[in-house]
Structure formats: C-alpha cells, structure tokens
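Take a look at the structure below.
For this depiction, one protein chain was excluded, whereas all remaining protein chains were kept in their positions.
The block that comes next holds subunit A.
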Amino acid sequence: MRALRVVSPLAALGLWYLLTAHDVVFFLRFDRFPGPGEVLSELGRQVSTGVYWQDLAQSLVRILTGFLLAAVLGGLLGAAVARSRWAGHLLLPLFELARPVPAIALVPIAILLFPGNEQGIVFITFTAAFFPILVSTRHAVRALPTVWEDAVRTLGGGRPRVLRSVLLPGILPGVFGGLSVGMGVAWICLISAEMISGQFGVGYRTWSSYTIVDYPGVIVGIITIGLLGFLTSGAVELLGRRATRWLPSEARS
C-alpha cells in the first residue's frame, strides 16, 4: 500500500522527461525547457563549484538570522500583548496596521533604510516571520486554561514561577504552529528579496541564471530552494514535536 506513494512523483518525472525529450508544444512550450538529464548534469557540475555552496550558506545565514530574531521578538511581544493590557493598548494598533502589508512590499523601504543589502534582506525575512509568530503566541497565551496558573499561585508560586512553569511550556504547541508558518513565509520573502536585490544567495543565483539563459541552472536553483525549505521546516517540526511530547496523542500532528 505504501509503495503507492512513489507513483505520483515518478509519474511527474516521467511526464517531464517525455514532454521535454519530444519538444512538445501545445500552448505550454517545452521546446526550450530543460529535461531531467540536463538538470541532473547541471546539478552535478554546480555542487562541485564553490559558488553553489557559498550561495547556499549565504541564504541559510539570512533565513536563520531573520527567523531567530522574529522568533524571539515575536514570542516576547506576543506574550506581552496577551498578558498585559498596557502592552496591548500600546502596541496592538501598530501591529494591526502593519500586519496586512506583505513583507516583500517593504523591499524599497529596506533599500532606503539600511546601509547594506545584507541587513535589508534580513529585515524582510524577519518581518515576514514576525507576524505569524506574534499572532500565534498571542492566541496561545490567551487560550491557556487559567486552572494551571491558579494551581501554581496557590502553591506559593509568584509571577516569575508562573511564567517559567506554566506560561512557557503551556504555549509551546501554539507557538510552534506559528514558527512553522513563519518559516514558510520567511523563505518566500527571502527568495523574492534575493531575486530583486541580492548579490549572493540561492534566489539571486536562480534569477541570474534565468537572465543569462541558463535554464538548467534555474531548475537547479528551484530544487535547491525546495530542499532548503524542506530541511528548515522539518527542523522546526522536529523541535516542536520534542517540545510538546506531553500532548495527548489525538492532539499531536
């Protein structure tokens, strides 16, 4: 039964091969589209060059910097606006105004504001991941049953103890939902920002391959981006599962 799971990817691969090998043109044009063989040999060529790994490392550093900043600030501010009325009244209106703006629309602002390209791209990535993490943290704090906090307080626990022993572990399932979404959006915005204004990075390389008519290089870039997204999302998911092992089995994803 599980063997069925290889059918659809293999079928797609076969279709890709057939369409490109016969230069099929029927509204969609496969005559200039690289086939699996070309892409594979291009991938083999690229992984033996320093540039490929340099781009990959550059994109990873950017995503991790932006994402970690967003995780820390989004988590802290999300908890603050949920716990404190003061913080809520002070900060929420600004967040609600800024949230609908897609982070990628901030590229011109990032270029204006930041002295270098690098900080601008990290800023875009950060903004993309920040809001999903903030919102899910805020919801998680508000959805926390009060009985745990009441129990800890009547056992003599003060505010720091409640934060450490109830709030932090209690909101992790919700927060990890936001981290997963945040990681996805962060990749979208990172790749777009690199395509627009990067000098290195997988997104930049993919777009510049296109402009120099290196189509197999484009596909290699796309595959690399997919792989990086898969690995980083997988890492978030793995951490999330470890942190929420206590959930009843039906609530675990």
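Here is the rule we go by: a contact is a pair of C-beta atoms (placed from the backbone, for glycine too) under 8 Å apart; a residue touches a chain by one contact, two chains touch by 3 or more; residues count from 1.
Note that in this section contacts and distances are computed from a predicted model.
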item: UniProt protein name of the chain not shown, from "ABC transporter ATP-binding protein", "Phosphonate C-P lyase system protein PhnH", "Aminomethyltransferase" or "Fatty acid desaturase family protein"; value: "ABC transporter ATP-binding protein"
item: Identified contact with the non-displayed chain, of A:Leu43, A:Leu64, A:Leu92 or A:Val152; value: A:Val152
item: Touching the absent chain when the full complex is considered, from A:Leu134, A:Val166 or A:Val202; value: A:Val166
item: Touch criterion as defined above, residue of A:Gly50, A:Pro100, A:Pro115 or A:Pro248 at the omitted chain; value: A:Pro248
item: On subunit A, residues whose C-beta touches the chain left out of the figure; value: 145, 147-148, 150-157, 161, 165-166, 169-170, 244, 246-248
